[in-house]
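Here you go, one structure.
Here the complex is missing a single protein chain, while all its other protein chains stay put.
So, chain A:
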Amino acid sequence: MNVAELGDLSTTLVWGAATAYTVALIAYTLDLARLTERAGSAARAARQAVAVGGAVTAAGGAVAGGRGSARAGATATLAPVRPAADRSSKARGIARSTTILGLLLQVAAVVLRGIAAGRTPWANMYEFALVGTMVAVAVLLLVLRKRDLPFLGVAVTGLTVLALAVALLVFYVQADGVQPALDSYWLVIHVGVAITAAGVFTVAFAASVLQLLRSSRERGSAALSRPVWRWLDTVPGPGELEALSFRLNAVGFVLWTFTVIAGAIWAEHAWGRYWGWDPKEVWSFVIWVVYAAYLHARTTRGWAGRRAAWFVLVGYSCVIANFTLVNLFFAGKHTYSGL
């Protein structure tokens, strides 16, 4: 099998992965719908049982005579709609297995692409999107291992399918060597870490969106009170989502800091200056500052919670802008799209 055939096989595998993710997207959506349905009936049941429940709690407290059990009773009546995390569902199983299948296909596609091009497979926009979504899906699978968050599955597989489609239809270039400036081990380090950071930011972004939606519904937003949004009752509380988003963003921010430093070292080697306000450098700086502002906002009175979550949305928009706008429309030294 020659090199060109390997490249074609890689592309076919990417189409296969995109298909698998599409199935996963549908399955996650069905799972989410099922969960919402159950939450709805659980809520109705809880409303009917509220008087009885109160009596039972009081009785339970009296019998046990301990504070611990009284607290448990109170918790049970406060959060009746939150289903058990270990529930099993057919849709969920399908979603999980197709996501894993898609990831395996994508890993194979990336490896073949690397062999076909004879170098690290992340040197142009197509490959960046390919590897970035691979990281996002891997992070998704890690997060979902312990949490029951079908929405996160919908969001990440949705973004991944979209990104892969755009990559295949718009950004695609033949597997090939690189220009001399990219021929460096820093390509592996700098771009590899940048892609990983982008993947982590993607999942954190989804968590923050979810946090904002959920907290808006809790605050009685008219638009989000409609029955269509009932599935929001099934996701973890805004506090828990905020914590998840923060943990991911903290990892992403450290990776991004490393990306910028590694980029500066490489620029010093290749272009003779470590920082020159190239459009890509400007936007990397902007991203860094926005996420730094997010970390500060989290600890500022009046800015923690919802406002801080908006920073994540702004920061992720900058990540996307840095990848699309800067590569395609701004002239600079980082013009590696190959388009």
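Everything below uses one rule, namely that a residue touches a chain if its C-beta (ideal position, glycine included) is under 8 Å from a C-beta of that chain, and two chains touch if they have at least 3 such contacts; residues count from 1.
The criterion applied here is as follows: contacts and distances are computed from a predicted model.
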Chain not displayed: protein name in its UniProt record ("Cytochrome c biogenesis protein ResB", "Peptide ABC transporter substrate-binding protein", "Fe-S cluster assembly protein SufB" or "Ethanolamine ammonia-lyase large subunit"): "Cytochrome c biogenesis protein ResB"
Chain not shown: contacting residue from A:184, A:225 or A:324: A:184
Interface residues of chain A (partner: the chain not displayed): 66-68, 71, 176-177, 179-181, 183-184, 186, 243, 246-247, 250, 253-254, 257-258, 261, 264-266, 268-279, 282-283, 285-286, 289-290, 292-293, 295-304, 318, 326, 330, 332
